[in-house]
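Only one protein chain is missing; all other protein chains are in place.
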Amino acid sequence: MVEILKELEERFQVSDLVQQKDHLAFVSVDKNKAIPMITWLKDQAGYTSLTLITAVDWLEDGKFQLTYMINNPKNKTQIAARVMIDRENATMESAHHLWESVRIYQRELKEMFGIDFPGSPGVDESFILEGWVDIPPYRRDFDTKKYSEETYFPRPGRQSNDPAEYMKSKMYPNE
Amino acid sequence: MDLTKMFQFNADRSSYPELDANGKPIIDLSSHKYLKLWQGPQHPGVTGNMSLELTVNGDEIVESITHVGYLHRGFEKLMERRKFIQCFPTCIRMCVAEPDPNEYILSACIEELGGIEVPETAQWLRTLALEMARLQVLLRGVPGQAGTFSLGLGYQWGNYIRDLILDRFEELTGGRVYHMYILPGGVRGLLPDGFKKRMEENLKLVDEFLVNINDLMYNNIVFKQRAVGLAVIPVEWIDKYGVYGPSARAAGIMRDVRKTHPYLKYGELDFEPFTTTASDVYARSLVRWHDLKMTVDLIRQIMAKMPDKGDIKAPTPNVMHWRIPKGETYVKCESSRGEYGMYMVTDGSDMPRRVNLKGPSYTQATALLERLLINANIADTAAIMVSLATCPPEIER
Partner (left out) sequence: MSIKDLLTPFTAWKRITKDPVTIRDPFNDRPGAERYRGFHKNDVNKCIGCGTCEDICENEAIDMVPFKDPISGDSGLRPRLDYGRCCWCALCVDVCTTNSLTLSNEYTWVTVDPEDFRYTPGVDKKAWDDNEKGWKKPEGNYEFYNINRVEMHHLHPEDRDKSFVEMVKGYSREQAIAEADRCVECGICTATCPAHMGIPEYIKAVRHEDMEEGLRILYETNPLPEICGRICTHKCETVCSIGHKGDPLSIRWLKRYIADNVSSDKYKEILNTIDLSNNHKKVAIIGSGPAGLSAAHYLALMGYQCTIFEQYEKAGGMMRYGIPEYRLPYDSIDKDIDYILSLGVDIKYNARIGIDITLEQLNKDYDAVFAGTGLHLGRSTGIPGSDNEHVYYATDLLRQITAGEEIEVTDQIVVIGGGNVAMDITRSLARMQNQKFGKVNIITTALEREKNLPADLEEVVESREEGAVINPGWAPQSIEIENGRPVGLHVIKCNSLFDDSGRFNPQCDITKKEFFRGSMIVQSIGQGMDLSYVSEDFKKDLEFGPRGRVQTNAHFQTSVKWFFMGGDIIEGPDVIHGIANGHKAAIGIDNYIQGIDFAPAK
């Protein structure tokens, strides 16, 4: 694992290495070097299996983190590449040519986070949501609670009391 | 007498329509040669409630598109709004049939990032719960393959024994379907008195069931005729399409997290997952039959080796405001369908920043299934889908 990470540092200038456990390491890589690095890992380094592609919304920093996790079935190690992209007009190079399943991930990311992958087959088709008009729901600024309160009817007659507030109102209302 | 020829289905599965360079069929709907046919979301042959948009020519499928989205509940998102302990009743719903791996990977993620060491006894109990979950799901899953060819008898047998296993779950965990047993820090109870004895009685029934189902399915000319050679997954597709667990092992590729990355107590157990090479529906079903057999053996081993007493839960910070430092990890385990993993990102708050569940169905029921159904017979759709042990909730989460 150490050698491959060293090589990634040299070849693709990865940073923020975290060896989470024996067989799992996280690295950060530049947006434009990400797909070449994954391609290299897949074709040259034995990381032939894709585990997942997903995104993390760092709303405060204005960034999306894309995580590509790939797996080497031979030496049983796993590398996760973090790619930080701008949240505004989020776009990333498509990797659908590498694995057949990538287009599914990218389609989901487009729908759930609004990250575009130009050229990825069917990326604009709705994957799970049909007729969705709000902002992409997996973004941090989409408030599920608020949405459900606005969309559905709460059960009438439900009312709760905070113990401390209730005790104050009954025991010492004027203090 | 060679019956092979007598029953051989020799329909000409020609390459019509033509395929383009990417292997995708070129379909001209206006030619009136094709029909759009929806299988699901309400269809007994579709596991769970997803749907397949089939384009058929005669009874031959020329294109299939997987539509999920009938079940979506956004659990990953909901967990971002819940304290770590509150995620635990939520995450189990991501695979209804086999909820325990969800509980385990969520707990393992939280424990890894939160620096919690799970006590020995709890680890054994977790291993037991996971194998019991596999047992109950395979008791339906193995005969279910024959069910897709309208042989429902084995399914009845399996369901009966499964119900008894659910009784064991009920006395161990307090629940039959959603066990909510493995929680961050440990588990929620020791084995009740006499549990091992009752479990052993049930396992004897499974032993008998394994023999009966072997006679009923794997030595059944109809089953063989339908399943042998159906939906073959070439070895090259394993990584290309993302094929995991039993489906990969049916193609001769050893994929079993229990063996490759032993977790919990699997390192101390003696087992060898079954592999074969035919990679068709029959082979995948046979792998599952062997998995069931192995699970019975594993449960016996676990019950023999596990301590009867001990701490069931490590002390954790107060769950009402448990904050976990910034970090990320991926934890995987072997579900009955293959590698089942969770990617969790924490940001130092008392709720996860992001939870992403990766189940084998995500790739197998989409990219792979779409490919496998090309040129298949409509009547085989369900069989192919079931052979991949599709669990739609883990696609949509």
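The chains carry the letters A and B, assigned in the order they are written, with residues numbered from 1 in each.
One rule holds for everything that comes next: contacts are C-beta pairs under 8 Å (C-beta built on N, C-alpha and C of every residue); 3 or more make two chains touch, one makes a residue touch a chain.
Since we're looking at a predicted model, the values are computed, not measured.
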Among shown chains, those touching the left-out chain: A, B
From A:E3, A:E60, A:E88 or A:E175, residue that would touch the chain that is not displayed: A:E175
Contact residue for the chain not shown (choose from B:L37, B:L269 or B:V319): B:V319
Per the touch definition above, residue among B:D59, B:E120, B:E200 or B:D215 touching the missing chain: B:D215
Chain not shown, touching residues in chain B: 1-4, 7, 82-83, 85-90, 153, 160, 167, 170-175, 178, 180, 186, 188-190, 192, 212, 215-216, 219-222, 224-225, 311-313, 315-321
Where the unshown chain meets chain A, residue by residue: 155, 157-168, 170-172, 174-175
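Assume only the chains that are shown with their structure count from here on.
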Residues of chain A defined as touching chain B within the complex: 18, 20-21, 23-24, 26, 48-52, 54-57, 65, 67, 69, 73, 76, 78, 80, 99-101, 103-104, 126-130, 137-138, 140, 142, 144-145
Footprint of chain A on chain B - complex, ascending: 68-69, 72, 74, 76-78, 80-81, 112, 238-242, 253, 255, 260-261, 327-330, 339, 341, 343, 345, 353-354, 356, 358, 362-363, 366-368, 371, 396
